[in-house]
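One structure is given here, and the rest of the page talks about it.
Only one protein chain is missing from this complex, and each of the others stays in its spot.
We call the chains A and B, going by the order they appear; numbering starts again at 1 in every chain.
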Amino acid sequence: MKKPAVDIVGITKIYPHRLHPVTALSNVSFDILDNEFFTLLGPSGCGKTTLLRIIAGFEDVTQGQVLLYGDDISPLAPHQRPVNTVFQQYALFPHLTVSENVAFGLKRLKQPGEQVSQRVKAMLELIRMSDFAERKPHELSGGQQQRVALARALAPAPKLLLLDEPLSALDLKLRQAMREELKAIQKQTGITFVFVTHDQEEAMAMSDRIAVMSNGAVQQIGTPQEVYTNPVNHFVANFIGEANIIEAEATPMRGTSAKLATQDWPPIRVDLGRKLAGPESLSIMVRPEQISLRPASARNKQGQASGQVLGLSYLGSDTQCHITLESGLSILARIQNVSEELGNLTVGQKVVVEFPESAVRVLAK
Amino acid sequence: MAGLISTSAKTKAEGSIVEGRQAMLLFPAWAVIGVLLVVPVLIMLIYSFLTQDFRGGVIWEFTLEAYDQFFLDRGLFGDEAPSIEWTYILIFWRSFLQAFFAMIFCLLIGFPTAYFIATQSPRSRSMLLFLVTIPYWVNLLIRTVSMKFLIRDTGPINEWLIAFSVIDEPVRMINTAFAVQLGLFYSYLPFMVLPIYASIERYNFVLSEAAADLYTGRWTTMLKVVIPSVKPGIVAGCILVFIPSLGAFLAPDLLGGAKNFMIGSLVEEQFKGQAGDWPFGAAVSMVLLTIIMIILLIYARSQARDAEGAR
Partner (left out) sequence: MMARVGKSIRWYPGFRAITIACLIILYAPLIIVMIYSFNNSASITVWGGFSLIWYEDVFFGLESAKFKQATINSLMIAVMAAVVSTAIATSASLAMVRGRAFRGKALTFGLINLPLMVPEIVTAVATLIFFASIGFERGVLSILLAHIVFCIPFAYLPIAARLQGISSIYEQAGRDLYATPGETFRLILLPLMLPGILSGFLLAFIISLDDFIITNFVKGAGVETLPTAIFGAVKQGIKPNIMAISSIMLVVSFILVSISYLISHMGREK
């Protein structure tokens, strides 16, 4: 089996303080595979940036190791690690031109002059800024500075490229364009990328796998699809996309199956993947786009979840519907505008809320 | 009510309260500095072209005698062919060297100090800066006298060295070029630390991280990233030490003795008592002033050029 590119082994990071020590990371372990676009995703303070800086060598660990292709790089100083970083603030050297910035790492590695110039030229072509070689950073726009920062970090052909929320300062359209460019460059160079962001849409669009983090721990690692369709717990379900969380009572059935009773809907059958000992309370999740709505007729069948439309948000390609059920539960539904389902849905209208059994996901606490 | 509004039309004008009064407000400053500094310098310029009156003061006859005397030696009777007068040129040269090395030593000690202070916590920073600045506010004369007291043959340093049997005879430190260096360095060190500190405070340390990320060791980072970014502060500090050192009087006079004459001592000598050569003193002062103004002009130009470049 191929060695993973990066091995995070039991990393704990505690910031000491006389009264309130802060635990930034708590026994984090996982692998990152070769040539993977791997994203650390989470809200502010979850530890993703701390972990990135630990890999780069700018922070010490309280416990644990970082292995790069099998080698323990934990004792190495940052300038000794074959790892390069694209900083959030770009950190281009203001007194050097674009080409001098891109050449910086190569010169420090004592590469021969001719080779350096060739490489710089190739990098500038890669980011399509060959005409800007002699400009200074302050003459460039935000997006251009970001591309130069990328080229500078790629020039020394590192074994690992770290990107610390590089797109956060760009406006929407530019950000979306850069996402595609970054993804393409990663595929082209074959370098393993470790990307940090708090933007879940960005993570989903670019990553091969995502590690969702919160409070210093990894909640779930998986492909964007896995993480979205099968979130393991409340946090992941709520952080990635929108989720409707519904409380249910589970009673065991044959094998690993269970019958889930909810307040508003008829009983649901799921396979829990484990044998239930007895009745158990748990949460289930249904994604808004799985919800379907029907106008409630005067004669409602028993066991139907009916409620009132509280609000409608027109979002262009779809409409977000906020419904309050008679039981008081809040439901979020997302209906595509091209579908006929909406019809004349209005605020205040009475609707029936339904979803297929296959859409139900059971969450761990 | 109505009356109040109609007569106040003028007082409710837009603009600040100094509108239209700027000239009046600036007049005192202009007058005082103009009459008591600009005019005197101009008169000094004129005096440098007058003839020395051996009874003290000047005779109002125009001549280039003073400048002539500065550069050339025409001998006692003016019959011989003029040869270069090295004495005064030597004094200027010595002053340049002293000022230059004072600047270098202040840089060597001042830069690490400024860097260290700038990388401490905000509270430590204020305290350290305060500590570095206080000596400046102590009278320069007293500071120089203190230094003199310290390094004399019979001073504490020699006493302690002898007491601890490190040496047998006192080390001659006073009345040497070294003493003058020490005096200049001691006088103007805070002037090097403060501007450098100000520049480093504005430096973004993420650039140092970027350099480390790009395989740059600590000292190379200092050389290739920190120092270029902090250059304005370094240049300002160097100028603030070099210029006063060039025209210093107290350090060479109290610490250097007769053999370590500098420009300041030369000038002072011309105006002591009745035997002074005023035009010559004025000429030397003019030369010093011109040199310093040129340095400042070059500095101002390079600042303006840097500001343009950054746009």
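By our rule, a residue touches a chain if its C-beta (ideal position, glycine included) is under 8 Å from a C-beta of that chain, and two chains touch if they have at least 3 such contacts.
Bear in mind that the values here come from a model prediction, so they are computed numbers and not experimental data.
Here one chain is not drawn; of B:21, B:172 or B:231, the residue touching it is B:21. Which of B:155, B:232 or B:257 touches the hidden chain is settled by the complete complex: it is B:155.
Within the set B:98, B:113 or B:181, the residue that contacts the chain not displayed is B:113. Looking at B:49, B:92, B:186 or B:261, the residue that reaches the missing chain in the full complex is B:186.
Checked against the full complex, the one of B:145, B:171 or B:198 touching the unshown chain is B:145. Panel shows subunit B; residues 4, 8, 11-13, 15-19, 21-23, 25-26, 28-30, 32-34, 36-41, 43-44, 47, 57, 109-110, 112-113, 115-117, 119, 128, 130-135, 137-143, 145-150, 152, 154-156, 159, 186, 189-190, 193, 205, 208-209, 212, 218, 222, 243-244, 246-247, 249-250, 254, 263-264, 267-268, 271, 278, 281-282, 285, 288-289, 292-293, 296 of it touch the chain omitted from the view.
FYI, only the chains that are shown with their structure count from here on.
A straight line joining the Cα centres of subunit A and subunit B is 59 Å long.
If you check the complex, the residues on subunit B that touch subunit A are 204, 206-207, 209-217, 220, 225, 228-229, 231, 310.
Within the complex formed with subunit B, the residues of subunit A that make contact are 56-58, 77-80, 83-85, 87, 89, 91-95, 104-105, 108-109, 138, 152-153, 156.
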